[in-house]
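Removed: one protein chain of the complex. Kept in place: all other protein chains.
Letters are used for the chains, namely A, B and C, taken in the order the chains are written, and counting of residues starts over at 1 for each.
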Amino acid sequence: MKVNTDIGIKLKNPFMLASGILDENGYTMERILNNGASSTVTKSIGMEERRGFDPPVIYHDENYIINAVGLSNPGIDNFEEEIKIALRSGKPVIGSIFGRDAEEFSLLARKMESYSVSAIELNLSCPHVKGYGMEVGSDPDLVSEIVSEVKSKVSIPVFSKLSPNTSDIVEEAKAAEKSDALVLINTIKAMKIDIYARKPVLSNVYGGLSGASIKPVGIRYVYEIKKELNKKIIGVGGIENINDAIEYIMAGASAVQIGSAVYKYGIGIFNKLNNDLNEFFIKNNINDIEDIIGVALK
Amino acid sequence: MKVNTDIGIKLKNPFMLASGILDENGYTMERILNNGASSTVTKSIGMEERRGFDPPVIYHDENYIINAVGLSNPGIDNFEEEIKIALRSGKPVIGSIFGRDAEEFSLLARKMESYSVSAIELNLSCPHVKGYGMEVGSDPDLVSEIVSEVKSKVSIPVFSKLSPNTSDIVEEAKAAEKSDALVLINTIKAMKIDIYARKPVLSNVYGGLSGASIKPVGIRYVYEIKKELNKKIIGVGGIENINDAIEYIMAGASAVQIGSAVYKYGIGIFNKLNNDLNEFFIKNNINDIEDIIGVALK
Amino acid sequence: MKRAYIIDNITEGKNVNTVVFSTDDEIKPGQFIMAWAPGINEIPLSFSYINKIKKITVKIYGEASEYIAHLKRGDYLYYSGPYGKPFTIVPGKKLLIGAGTGIAPLIPLIDDNTYGIISGKTADDIIFERYFNNRLKIVTDDGSYGMNGYVTTALKTLDLNEFDMLYACGPEIMLKTVYDYIKNMDINAQFSLERSMKCGIGLCDSCSINGYQVCTDGPVFSIEQLKNMDEFGRTRLQYSGKRIYF
Partner (left out) sequence: MKRAYIIDNITEGKNVNTVVFSTDDEIKPGQFIMAWAPGINEIPLSFSYINKIKKITVKIYGEASEYIAHLKRGDYLYYSGPYGKPFTIVPGKKLLIGAGTGIAPLIPLIDDNTYGIISGKTADDIIFERYFNNRLKIVTDDGSYGMNGYVTTALKTLDLNEFDMLYACGPEIMLKTVYDYIKNMDINAQFSLERSMKCGIGLCDSCSINGYQVCTDGPVFSIEQLKNMDEFGRTRLQYSGKRIYF
């Protein structure tokens, strides 16, 4: 039974930790990598230390999370130490980075490479911080410039994480076509008002929606992009159990990332997913994950 | 205690039936209008009879519905009879229409007006039918042309229903600025794969996501557009109970539409919402709905 | 979507098959599922047997019913549901009135105080005779089996006042005939309606009758409910939403 997968780097299983969830502290990444995750994407790291927004940075409900952490991060220079700690696990770490332009992205990517990450994930899609992420991601020329630049500067694989807050994701994906894989999807811009306080809950007002609620949107993007571009895809958005993961894989994802579900199920979710994947394969006579990647497109 | 509201037409309460849910058959509309809804928006009607997509046209889960009904409708000429039946309730009926261009939209609007509807709702945003809705809605010039044309051809109020499947809804809303009110939001493009059948469930593959899952996205659009344009807004998306409705109202909606929740709670939801609104007003010392419309923006 | 492993497929008659499977769903007589023929369509189907073992009896009209009717041991039935309000079971003597496969959803109502009428265009349409121990009238349009005539022909041969409840299922026109025949008598009756269904969950309005949804408020309606429904047997919406007359 083959559950290992290839997204430009080889993974022992398809379950990765998504960027921004318990991956800022090296020890936490190390622990999660020692507990079933095949790799971790780091919190998105920028040029300078950033405090991010004040709490509340998160509102959560049974079926979703809205977050506006605000790209808080220690800055690339302070992050080497965390990656070192995470790498003690012997598993691949993927460095997520965000910047304003191609130059910042390449510089960040080169530093990440020098810290021995296995791949770079370009965060082209954070929906709640002005001047970064989503605004970058919705400009196809800029996206394609960033991807080309970064590709030319590092020798490890480069993944592009795209925004669902767009009217034409196919165009966006085409702009990022030089990436080794596309990561779909980031959060959807959303907000919460407390009707008794009569105020937006998040200090930043707007945040990004994640969790079970966005899975149907994520599935659609993975399927649609797989169909249009036939590139390697990493699926993310609302995965809570093995059925969700299989749905993404059948839509075309070669690996999946888990984020919000860690809040509901704890980091034990990775071992559980591995066990349940084995069981699913046995029960349904599947021998090789390759046989089901994108099978719904056929 | 004042719960009646004004969206260009006067409504006895803020609770309207959303387009596409139990509003194709005149008798059903009549029944819902007699059971607490202050008005109904009709199913979106086009020039010709359309069968729509084959079932499955709906996939549902605890927290959402994905639909691809495919703009099935009897065609404008066959719809007069249904409106006549609905109007026996004595309550306002709003005619929802979809077309390919400004000419079709105006023709449909004029016919609707001649059938004695109280207002027109332009469906600029159906996410799953090629050549209509979303594709129309994501072209700001076309939107503004349609709105101007229709406004010049009818004397009843015109509402524009916008698509959340866009990277810049503010631009879209500005294009529709001549409307008397904006209706936010339509469904979000999404899909479902059955992992045992290994196939997309909906016959059309893609559908529109509605229900509780999309509320945070709807709230955000209402709030953001209210802030940017200060127009009358009708909120729709995931409203299941009075708290959801109040949240939309505080975000800036002068009235709200209920769609998917009818599946969970039946048409009794309208009477329940009215009762719960009264109770909420009393408990929280609110005398006039005007006092809370958009209060979260202050 | 749920799925059930098919245990058996029984040929009941010309173009009518019974598909046998086992699920944990608790079904009451008259409830139905939306059965998915992947890549083809999704159609409402009632149960003809409702213990742990379930049966669905399907008449082949088009592609979807053909797909479901041909599911064989080892295949899976994909479906959602169960949906709908079931028949209300009353003590006493029952009369079941089914037109063609319309008899199928009535079978679970049979006890030792049940009598039946099965009608059909021709002999080939008559199924499930075996369940009635001869407490049964059969009537065909062409007289090729049983009496020659329509369902009312059979009704006229019975003293309906003997029955505590009539249960009827079949095309709306046939149901209307039964309804018209008994409406001025003091007789209890329940009717299971068939209208075109797209969603099965009370949203799309395609199955509605006088503002009620056959999929959620029905498919079973009492004779009292139908007395207030002037759409019954008169008009309905087609798939597109266009109103047509029966």
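The definition used in the following text is that a contact is a pair of C-beta atoms (placed from the backbone, for glycine too) under 8 Å apart; a residue touches a chain by one contact, two chains touch by 3 or more.
What you see is a predicted model; the values in this text were computed from it and never measured.
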Shown chains that the omitted chain touches within the full complex: A
Chain not shown: contacting residue from A:K43, A:K111, A:K161 or A:K232: A:K43
Hidden-chain contact residue, picked from the options A:D139, A:E177, A:D194 or A:D276: A:D194
Residue numbers in subunit A that touch the chain omitted from display: 21-25, 27-32, 43, 49-52, 54-60, 65, 67, 69, 72-75, 78-79, 81-82, 194, 196-197, 199, 201, 203, 260, 262-263, 266
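Throughout what follows, only the chains that are shown with their structure count from here on.
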Both-way neighbours, i.e. chains that touch subunit C and touch subunit A: B
Remotest chain, subunit C as reference, centres from CA atoms: A
Subunit A-subunit C separation of Cα centroids, rounded to whole Å: 51
Length of the line joining the C-alpha centres of subunit B and subunit C, rounded to whole Å: 36
Separation of subunit A from subunit B, taking each centre as the mean of its C-alpha atoms, in whole Å: 33
